[in-house]
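Removed from the display is one protein chain of the complex; every other protein chain stays in position.
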Amino acid sequence: MTLWGGVFAEPTDDDLRRLNDSLPFDRRLAHEDVIASIAYARALGMAGVLTEQEVDLIVSGLEAIQNEMADGTFVFQPGDEDIHSAVERRLIELVGEVGGKLHTGRSRNDQVATDFRLWVMQALDTLAAQVKEVQRALVQRAAPLVHVLMPGYTHLQPAQPISAAHWLMSYFWALARDVERIQQTRSRTAISPLGAGALAGTPLPIDREDLAWSLGFRGVTENSLDAVSDRDFVLEALFVMAVLGLHLSRLAEDIILFSNPSFGYLRLHDRYSTGSSLMPQKRNADSMELTRGKAGRLISNLTTVMVMLKGLPSGYNKDLQEDKEALFDSYDTLNQLLPVVTGTLLTLTIDEEAMRRALGEEMLATELADYLVEKGLPFRQAHHVVGRVVRLAQEEGLKLSELPIEALRTFSELFEEDVAAVFDFDRSAARRRARGGTAPEAVMEQITLARTMLGI
Amino acid sequence: MTLWGGVFAEPTDDDLRRLNDSLPFDRRLAHEDVIASIAYARALGMAGVLTEQEVDLIVSGLEAIQNEMADGTFVFQPGDEDIHSAVERRLIELVGEVGGKLHTGRSRNDQVATDFRLWVMQALDTLAAQVKEVQRALVQRAAPLVHVLMPGYTHLQPAQPISAAHWLMSYFWALARDVERIQQTRSRTAISPLGAGALAGTPLPIDREDLAWSLGFRGVTENSLDAVSDRDFVLEALFVMAVLGLHLSRLAEDIILFSNPSFGYLRLHDRYSTGSSLMPQKRNADSMELTRGKAGRLISNLTTVMVMLKGLPSGYNKDLQEDKEALFDSYDTLNQLLPVVTGTLLTLTIDEEAMRRALGEEMLATELADYLVEKGLPFRQAHHVVGRVVRLAQEEGLKLSELPIEALRTFSELFEEDVAAVFDFDRSAARRRARGGTAPEAVMEQITLARTMLGI
Amino acid sequence: MTLWGGVFAEPTDDDLRRLNDSLPFDRRLAHEDVIASIAYARALGMAGVLTEQEVDLIVSGLEAIQNEMADGTFVFQPGDEDIHSAVERRLIELVGEVGGKLHTGRSRNDQVATDFRLWVMQALDTLAAQVKEVQRALVQRAAPLVHVLMPGYTHLQPAQPISAAHWLMSYFWALARDVERIQQTRSRTAISPLGAGALAGTPLPIDREDLAWSLGFRGVTENSLDAVSDRDFVLEALFVMAVLGLHLSRLAEDIILFSNPSFGYLRLHDRYSTGSSLMPQKRNADSMELTRGKAGRLISNLTTVMVMLKGLPSGYNKDLQEDKEALFDSYDTLNQLLPVVTGTLLTLTIDEEAMRRALGEEMLATELADYLVEKGLPFRQAHHVVGRVVRLAQEEGLKLSELPIEALRTFSELFEEDVAAVFDFDRSAARRRARGGTAPEAVMEQITLARTMLGI
Partner (left out) sequence: MTLWGGVFAEPTDDDLRRLNDSLPFDRRLAHEDVIASIAYARALGMAGVLTEQEVDLIVSGLEAIQNEMADGTFVFQPGDEDIHSAVERRLIELVGEVGGKLHTGRSRNDQVATDFRLWVMQALDTLAAQVKEVQRALVQRAAPLVHVLMPGYTHLQPAQPISAAHWLMSYFWALARDVERIQQTRSRTAISPLGAGALAGTPLPIDREDLAWSLGFRGVTENSLDAVSDRDFVLEALFVMAVLGLHLSRLAEDIILFSNPSFGYLRLHDRYSTGSSLMPQKRNADSMELTRGKAGRLISNLTTVMVMLKGLPSGYNKDLQEDKEALFDSYDTLNQLLPVVTGTLLTLTIDEEAMRRALGEEMLATELADYLVEKGLPFRQAHHVVGRVVRLAQEEGLKLSELPIEALRTFSELFEEDVAAVFDFDRSAARRRARGGTAPEAVMEQITLARTMLGI
């Protein structure tokens, strides 16, 4: 039974009903719907709209519904078009016609916005906690690798030696920004629309602030029309989730690449690998490929809601119902991915030897230029000299350190015997000790700061 | 039980398994998986890989599975990671170890591409038929309105009088393009990848063309690596669905606007209207708002798969698994929307009087300019003259026809008494009789052509 | 001349050069590139890498370049592949080989991130100021309309009477959230990557914090690899711009609708209207249509960068160069739109009579239900009763207030003569005086709060 049949002479078409009903997904708001209704009933009591007895009766009915939900004994009926209808219908079954007083001065327009904001607040808290688990795993795996060198890449070409810990920690900071964004989004979500009514505000003397605080909101909306039209909190939540997903997709790409045997830096644990139906030898990084691939849906869920909002007139429009499935999907996706990322990181085998073997002396070309700079050559000229040196070495099939000093001196007379000291990967890393650099001591400071941020 | 455990010493992590398993959505490919397996078993028989008895045994097992699927008695097991595993697992239960021969020379990589293409072919056929129902409804509603005039808008400002039938038929042609695109997409989808193996092709002497034809494909892929990497058919299907959704969103917008009482041209039937939980008088066009709002997810499902494919290395990657939910969602969305659009159109009340009442003489300004053009004034000058005439009428608060001839003649001496004939809405429409124009006879020709296209 | 030719035996292909060169768009970073280079030169001096004289010489050269930029006398050369190359090339022309020392320990990877962050900080400040102008215009137009009623819509169907000021102010609050997001994004952008080098950090004893503060940053990046890979600040800036654009698109939609003559609430000023090449009478709201339509590119620019980042390996990759055009385009779009929105609002004609004429008694149906509620009927039952009353009135072609009391009493005996008082639009609005409601006094409080926020 719908909440609104009076004005209509004929029942709703079945196809339309199926299209329109949001119960298949908004039932996830059951808990929030009930607690917001309990708070609302109490507010109606404080405002003198309901008697104390009526409040008690309604609250007891809602608590019974909450128990049924928790037990799994709540039975949805064919006519329940959404979670709000289902709860009100059941309430009236349980407490009689007085249950029909709960909706006084309230509209589904402010109700669903309230419920959904409460749900999003909780969802963001859960994700923040899961992200911190990934950060913890990164710190845990990085700490023992501070002195382990691996090729650092730019353009996926060998660039300079870096600490393997530095590589892992680079993702820590991306995730730290995610946590900050999640917290700010949560704060902007925690504003109560309850009391906005359908669009024009409530005619009842309800204390909206008090009602808001009782539900864990930190304030109330200032304009009832905006309150029912606004889905910024959904956009923001989808955005922070999409960015988080992008960070994970980049980490996943690194892990997929580095566990290819041509690199061989990493090997996924059996528990985090999967096989092939045809090729018996396969060990695939399905978990990381899905982490990468699911960035698509995380981006698109944001697009879904943005497109829906484009050009929408003010006031509630049914289009807004499209906000929920998108957000549920993004949340579920990350909620599933994050523990897998944590587990993958914690169980990875890291092959320090393979990392070191992959270092090539060309990655010290900048060091060689710096050597000339220290002898007074402007950097730009030093860069050109070393470029020509590297080309010579390639043509001769020699390492840089194997080029005779005479050959070097044909490019610049500043080269002397002490140039030999340059060809040392550890020295290259150790020199980069400014804040944020890859020198072991700088990486150790990073890790210390990270631990402080995590409270570990 | 997975199909591939041999090389692993430890079982898959539970979180990963949940993330990885595609059964919750790819079970929709059950029918296609079974029929493609039956055809494949027969091809293995023709190639001499299986004996005739083995083929018979396997086919009988697959047919039994098909029956179980149809009956709803097929039971999925916890270890079934996807529909392919489930079918093979059940096959072996039913026919014994010989069932393990079915996967010879086949990989899930070519298998899933085959199944999914078959599913898409069927889905496109269904949508094409549903679109034609909408077209039929448009023709049916348009035919009696050929002579009914309404304001035609550009920039949502009154522009020129048009036939109400012309307005409705404008959507017919957009949908006709959709049907054509659906058909071309179906044709490009109907190419069989079966026999591509994991990526390198099958080592068995299978007749791929024959196998393809037996399944309703019109040809086979020419490169096995491309065959397992390619998801163009998914992109195309998602694109044609998104464009269809955009067309429907525009029709929906028109209907929403025109059923607002300030316009009042349309009234949705009770069966296609919905009410409010708070405001007893409301008659909302939820169906049309959802039609408009769901364009968001249709666009985004395409984005999902495009993003997933971006920068993906060649060969099968697990990311590709993300192709299915997006397409299922777009299909289900349209499959639900289209009958509601048809029903809404067929039951709409069209208020011809309200349409005519909304015609204003300013919408004849172009006629007035044409009047001057016929008297020899270049159009550009006529346009300026009439613009000034319209401004005067607005300032005076008069209709154009109420301006005295002397007033008109202050702008141009070409105005004469015969100008009065211009102020006739029907004449304006009737003049536009070139092909595709809004004159009743031209609209009637449109409708005739449309009926021919629909075969009605 | 490129900065890096040494290692190559052959020059770059011309097509590639055209594709690769970013000068056509990154020249917009000229100012930031020069001031960051001045600060960097001073930091090199403090670190003892350059002598005081060298610093003075380089700074004087950079200042000369700054003047050339300001004068428009700076000449780009064919070999300048980006703004950084152009500045360094010109510096060496001006001050000689010592100019080649500026790039010591710096990479374009940290340089471009620094420049771009500085640019974004400035752009966000500009937009925030422009948004506040729109907010100011809303307050200015709303204040005299506090007591003016118009139909409030949900589902674009008449819902309840609201204050016209309330409608306008609903956009104020959406924009207030935009301003808050802009500020938070600016804060997260104001972190300096300078000193991260190519990816591994700088080997020079530069004081990164000091350098950062001298440029207006509030802190420094903690990991050099993250510093050059991170484009979160671009994503955030694009997101806050897209959401702002969505808010504007909704305001635009309202204005377009309400200036259609069937509504007739608004009339755009001649200065903010445009005409038709064919139809002399047309007054189109092109400005608002573009405001609505451009939401598309604002959303898509965010998508562009998200897609680009998906699955990108860590470290700088050339793909990242795609971050700039998207952001420049979103900024330019809003920078152009916002003053037009402000101007449109400030010059709109608001037809208070047309608004009031559009109020219909059915919009008081909720009042009627509340009347019954006050007499003790549970709201849900009252809703059904009133729904039936409304249906009767429609069937009879009467206003609600025209229904005889006897007719009302057939639905409920609670109806009495005092029901007449319900049919009063002003009373309906005035009852909604809870915070955020549409009652004149509540709207006045809103406006007072808004003025405080704007400091006016």
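Per-chain numbering from 1; labels A, B and C assigned in written order.
We adopt the following convention: a contact is a pair of C-beta atoms (placed from the backbone, for glycine too) under 8 Å apart; a residue touches a chain by one contact, two chains touch by 3 or more.
It should be emphasised that the depicted structure is a prediction, and the values quoted were computed from it without experimental measurement.
In the entire assembly, the chain absent from the figure touches the shown chains A, B, C.
Touching the chain that is not shown, out of B:L29, B:V112, B:L408 or B:A429: B:A429 (per the contact rule at the top).
Across A:I83, A:L298 or A:L368, the single residue that touches the chain missing here is A:L368. Only one residue in the set C:N317, C:S412 or C:S428 touches the chain that does not appear here, and it is C:N317. Among B:E93, B:E180 or B:E353, only B:E180 touches the chain left out of the display. In the full complex, chain A makes contact with the omitted chain through residues 153-160, 256-257, 259-263, 275-286, 289, 303, 306-307, 310-312, 358, 360, 362-363, 365-366, 368-369, 383-384, 386-387, 389-390. In the full complex, chain C touches the hidden chain at residues 2-13, 15-16, 18-20, 84-85, 103, 106-109, 197-198, 269-287, 289-290, 292-297, 299-301, 303-308, 317-322, 325-326, 336-337, 339-340, 343. Counting the whole complex, the residues of chain B in touch with the unshown chain are 3-9, 88, 92, 97-105, 109, 152-156, 159-162, 166-167, 169-174, 177, 180-181, 184, 188, 195-206, 208-209, 220-230, 232, 235-236, 239, 242-243, 246, 249-254, 257, 292, 295-296, 299, 303, 306-307, 309-318, 366, 370, 373, 378-381, 383-388, 390-391, 428-429, 431-439, 442, 446, 449.
To be clear about the criterion, only the chains that are shown with their structure count from here on.
Look at where the CA atoms of chain A average out and do the same for chain B: the two points lie 32 Å apart. Chain contacts: chain B has residues 275-286, 289, 303, 306-307 touching two or more partner chains.
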